[in-house]
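Rest of the complex left out; these chains stay put.
Residue numbering begins at 1 within each chain, and the chains themselves are lettered A and B in the order written.
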């Protein structure tokens, strides 16, 4: 069932398209925000647990450490070309460019999860430890984005100092839940997981359908109300993930990851945060326009990655591994 | 007008969810001893429309910070927030109210 067309006929993707079409047609279909949030927490707990259980089964390996280090490095480095493009081609000022760049260095949990679904359906399941890589990649880009936005010299100051912000970002709800569930998964192992598998494993794909329905609605509604999204910026919201995905695929292959894991690293690199980073940026760079960075990451990059990016990056990773 | 009523100021601040902690801290420094938060559902302004969103980082989901306080504290509050109004896109208004247990405010 691999291949672009097969992906489009997966129920998960079809529900995303349904949500997007409903929002385009201005239907009043809405998932209550409390329920959407609940499903998103469920997905994080489930993906964390699953990754942890796999690591408990397979044990720690050098690959794991390499993947983690690569993830951290990518999250630090990827904002740099993005910042350059955003200021030059996108005509953004430093503050907005830094804020947006942080989003592209960081990662999107649901893009990752959807990628894992697609890869697994295609016979290339990524390794369980990639969940930890996901969690590790959330934060470094935020620091990098701030440095870019402010210039090295100027310090943060204000009520919320740099260290306070770092603490808040590292303890962001999604990071804590992902990492916590990952560790719980390691602690309970396959045996402990069996009891809770009906909720966290059997239910996973169905819940993901409902969540992507919601994200389809949210993304397109944001697109319609996006005032500051210029055409060059919309173009960059597609071009930057293409670059980042390519870098991720190359790095993943170079450090010797299996095809599935290298594809997952590519997907992570290409994905843009819309949970941890927007909240952090609103606090640390209040002058930056949230309408802009959410429109780019959520309304353009996310749908692009779900519909086109994921099969592309995974094909690339497969191609590279053949070299 | 009524039993032991006293004049106080009711101040309302529209604030983005991620900035609530900052607003509360600033208000307390200005001398506010009590406040209540109310969740807003959606709205529209110069920066476009938004609607409640707890799924994403919700960087533009707004709450209403509501405090009834003395004129002095309200003035200090406004002064403390003035530098933040533009940079943090806060919206503030105030009006006079009568309170009953004036020692509470």
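Here is the rule we go by: a contact is a pair of C-beta atoms (placed from the backbone, for glycine too) under 8 Å apart; a residue touches a chain by one contact, two chains touch by 3 or more.
Just so you know, these numbers come straight off a predicted model, no measurement behind them.
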item	value
Whole-assembly formula, with each chain kind represented once in the display	A x3, B x3
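The rule is short, and it goes like this: only the chains that are shown with their structure count from here on.
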item	value
Distance between the centres, which are taken as Cα means, of subunit B and subunit A, whole angstrom	34
Subunit B-touching residues of subunit A, taken from the complex the two chains share	33-34, 36-37, 40, 159-160, 214-215, 218, 221, 225-227, 273-283, 286-287, 289-291, 293-294, 298
Residues on subunit B engaged by subunit A in the complex (per definition of touch)	16-19, 21-22, 25-26, 47-60, 84, 87-89
